[in-house]
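Just passing along the structure, written as structure tokens.
As you look at this complex, bear in mind that one protein chain is not there, while each of the others sits in place.
Each chain gets a letter, A, B and C, in the order it is written, and its residues are counted from 1.
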Amino acid sequence: MTTAPQAPTDPGSVTEPEGSDCQSTHHGYISDKDRYLARLKRIEGQARGIHRMVDEEKYCIDVLTQISALTSALQGVALGLLDDHLKHCVVDAAKTGGQTAEDKIKEASDAIARLVRS
Amino acid sequence: MTTAPQAPTDPGSVTEPEGSDCQSTHHGYISDKDRYLARLKRIEGQARGIHRMVDEEKYCIDVLTQISALTSALQGVALGLLDDHLKHCVVDAAKTGGQTAEDKIKEASDAIARLVRS
Amino acid sequence: MTTAPQAPTDPGSVTEPEGSDCQSTHHGYISDKDRYLARLKRIEGQARGIHRMVDEEKYCIDVLTQISALTSALQGVALGLLDDHLKHCVVDAAKTGGQTAEDKIKEASDAIARLVRS
Partner (left out) sequence: MTTAPQAPTDPGSVTEPEGSDCQSTHHGYISDKDRYLARLKRIEGQARGIHRMVDEEKYCIDVLTQISALTSALQGVALGLLDDHLKHCVVDAAKTGGQTAEDKIKEASDAIARLVRS
């Protein structure tokens, strides 16, 4: 969200290989990191709950209902990450232009296709 | 959910709460239970891995790729459970006929709709 | 739903290959045929409308919105047909039992998988 220098807040940033990363120091989702971690913690709990349901031989339809709920929760996280990615990494790449922009767009489109088709 | 007396066709049925269960003694998926538990264990691991990726601030696109993989794995389990459910619970209910069959089909159709739309 | 002789009600029926059809005289959806035809007519109109939007160079996001609406309408028809199929063909096959039942369930499960994954 900010375009100000970020180095001081990310001193030990892992160097990332061959332009696979954002142009900005931070990934788009970092400002919301705690919220994503909380959501993913809940998702882990949902996955564990489904395992327990099968272990306790719960009714198949009830297991399916929980799988649909988990799938929706995952889609919610994916759509949030993608929105952050477009707002930050893709916007930055677009400003840089050229091949960098093209590569970022292609990469985002491929990720969208995987989401739509999965 | 059921209107017709069922005892004759299912004498040793475990009494299960609120008619949410199959007419048969076991859920369809039970014969494959270990395989489902192993798949769900892996799914839990995938969910934990996605949490870790965000915690370690991995690249958003890589997180999205893992979310798509997890969604596909969940769909695979759901489709397996549904197939087992049709093979066992729905087939049994169809043989019983009447309202029992109708209720089971409606329940299965609703679960399918949730899967298709999630 | 009926297992009675079928010839009288369906004299000119195309002979169908190797058990790919329902046991009952009619496909499950036939009772609702007019409603399905009306919905599919609207779907055709939606497809034509999307073609026209692109031809008139409408805004891409508006085209995407119409594609999502059309996809939802198609899913609605598919879920309806599937429900009818389970209610009629699959229930009939379940009563027949044996390989017939197994084949019908497998066929239905495969169709569900295609819907969930498309």
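The rule is short, and it goes like this: contacts are C-beta pairs under 8 Å (C-beta built on N, C-alpha and C of every residue); 3 or more make two chains touch, one makes a residue touch a chain.
Since the structure is predicted, the reported quantities are computational estimates derived from the model, not experimental observations.
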{"item": "Identified contact with the non-displayed chain, of A:R35, A:R52 or A:K87", "value": "A:K87"}
{"item": "Interface with the undisplayed chain - residues on chain C", "value": "16, 20-22, 26-30, 33, 36-37, 40-41, 43-44, 46-48, 50-51, 54-55, 57-65, 67-72, 74-75, 77-78, 81-82, 84-85, 89, 107-108, 111, 114-115, 118"}
{"item": "Absent-chain interface as seen on chain A, which is shown", "value": "75, 78-79, 82-83, 86-87, 90-91, 94-95, 97, 101-102, 105-106, 108-109, 112-113, 115-117"}
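In this text, only the chains that are shown with their structure count from here on.
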{"item": "Farthest-lying chain, centroid of Cα atoms versus that of chain C", "value": "A"}
{"item": "Separation of chain B from chain C, taking each centre as the mean of its C-alpha atoms, in whole Å", "value": "23"}
{"item": "Rounded Å distance, chain A centre to chain C centre (Cα mean)", "value": "36"}
{"item": "Residues of chain B engaged with two or more neighbouring chains", "value": "75, 78, 82, 108, 115"}
